[in-house]
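On to chain A.
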Amino acid sequence: MRLDLISPLLILLVGAVLTLLVGIFLPRDKQRWNAGLALLVLGAAGVAALTLRGTHALIFDGSFVVDEATVWTQLMLFATAAASILLAIPVFRNDAREGEFYSLLLFTVIGTVVLAGAADMMEIVLGVLLSSIGGYVLVAYRRSDPLALEAVLKYYLVGALTNMALIFGFALLYGLSGSTQLGTMGEQLAPGSTLLLSIAVVLVLVGIGFKAGFVPAHFWMPDALQAASTPVAALLSVAPKLAALLALAHVMEALPLARIDWPLVLAIIAAVTMSWGNLAAWRQENLQRLLAYSSISQSGYMLLALVALPDSSLALPALLFYFAAYLAANFGAFAVVGALGKPNICDGAGLARRHPLLALSMAVSLLSLMGLPPLAGFVGKFLLFTVAFEAHYEWLAILAALNSVLSLYYYLRVIAPMYLQPPAYAGKPEPWAVIVAAVSALASLLLGLGVYLFLDFPAT
Partner candidate 1 sequence: MLSLAIFLPLLGALLILLIPASRVKVIRNTANLTTSLTLALWLTIGLNFRLDGGFQFVEFLPWIKSLGISYHLGVDGLSLALLLMTALLFWSALVFSWTQTERAKEYFAWFLFLESACLGVFAALDLFLFYIFWDLTLVGMYFIIAIWGHEQARRAATWFFIYTLVGSLALLLAIIGLYLNTQPLSMDMLEIIRQQPLAGGWLAQLVFLGFFLGFAIKLPLVPFHTWLPLAHTEAPAAGSTILAAVLLKMGGYGFLRILLPMLPDTFRQYALALVLLGVISVIYGALAALAQTHFKRMVAYTSVNHMGYVMMGIGALGVWQGSEAARTLAYNGAVLQMVSHGLITGALFLISGMLWTRAHSFDMDAFGGLGRIVPVFTAVTGLLAFASLGLPGLSGFVAEFQIFVGTFSVYPWAAAVALLGIVITAALFLRALQRLFLGPVNAQWTGMADLKAHELIALAPLLLLVILIGILPGWLIDLINAAMHWKGS
Partner candidate 2 sequence: MSPVAHASVWWAAPAALLLVLAGIALLAMLDAALRARLAGQGWQSGILAGPLRQAFRSIFKEFRPTEHPDLALWLTAPVLLLSAVMAALVVMPLSPGWIGADLRVGIVFFTAQFTLVAAAVYLAGWGPNSKYPLIAGYRFIGLMLAYEMPWAITIIAVSLPAGSLQVGAIVAAQSHLWNIVLQPLGFLLYLICALGIAFWGPLNVVSSSDLAGGVDVELSGAPLLVWQLGHYGLLLAVSAFAVPLFLGGSAGYWLPGPLWTVLKTLLIATLLLWISHRLPRIALEQFMKWAWILLIPLALLNIFLVGGILLIWPGLRGVAP
């Protein structure tokens, strides 16, 4: 048993428990130290993950993968968590449960890390569960907020039902193959019974779709992200998505193409998801809700890489790069939203005059989400389109391009008032939020320009 291969996970676990302990015993006015502690833990886990670069191993009885893709995803998950902690510091300052927030956040991240590295059905179920449980609590962290409670109820009900679908789908796959380990499962799949296999795959897709936020299990996302506090919404729109998509890649890769044309299934889901998200975002006024729908459509784009997985060696690097691009852009946007204090679109009016940096960050982030060069989102989309072409899913790439146009409309609805209208916002933004916004926007820019750094690593 090589514990060093899961050292990031162990560090996180110990750190999360430690954070909880400190949260229990620290006096109220000193609880914000916990944020620092959590950041430290994430940093340590990140360093541990960095040392794992270049390894390729299947550990714990074939249930956990450590390779370039999972290590990179882990690093991104840590970055996500760190950014949302920074955003959370002002939000939860003097909250009655300030200290435990960070612990809970770390537990959620553990869930996503488990999910991202899962190579066994049980591991996936555990990862989904662990990250969901944390997510539920985080969404309704302010228990007195009825909106948050309602959102978490919907989140929970959808989550519980889709978790059932996931575990049922896995149960069927287990019954068909006699193995829960994904690789073995694919090899041992019983001949015949394509119908049963299809049902199983669809159920698994529904289950993982809940985490990744693609149709048909996306319903919770707008509600939960609207009602949650901004840092939580930012976290939930990124971390589970990345982990779930990587897990989905692991599952799908294990399924033999000869038995089921899963790229086509994914392509259809991708098409529906991106269009649905984009169209629904058109009429939103609440910024977090708008970003939630945008996040749904982004899942659709990311699925392009999964569709191309069997045909393109670039697919996985493309997916990972898009992860990074999405992470930077989404956090940029959410940080601005946080700085404005959970606003509607109209609250951002004239922001360019009051806080040019914030407005610029928002513009850069949203345009990166849209895929405008030279930002990271563009390179990401370029790679996605390329792999879709390579897999001969031209129609999907064209649809994705059209969707980008659709998305431009509502992104402009956010950006335009910031630059065109007289100032409406008179508050003073939290410095942490401004820093996160600026750093994210800068990352969007630099990632796009420095793309070659990322594409260096060998395709796994």
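In this text, a residue touches a chain if its C-beta (ideal position, glycine included) is under 8 Å from a C-beta of that chain, and two chains touch if they have at least 3 such contacts; residues count from 1.
Inclusion criterion for the candidates: all candidates are chains of the complex that A comes from, given by their letters.
On a predicted model such as this, the values are computed, not experimentally measured, just so you know.
Among the chains 1 or 2 offered as candidates, the one in contact with chain A in this complex is candidate 1.
Residue ranges of chain A in contact with candidate 1, taken from their complex: 352, 367, 372-374, 378, 382, 385-386, 389-390, 394, 397-398, 401-402, 404-405, 408-409, 412, 416, 419-420, 451-452, 455-456.
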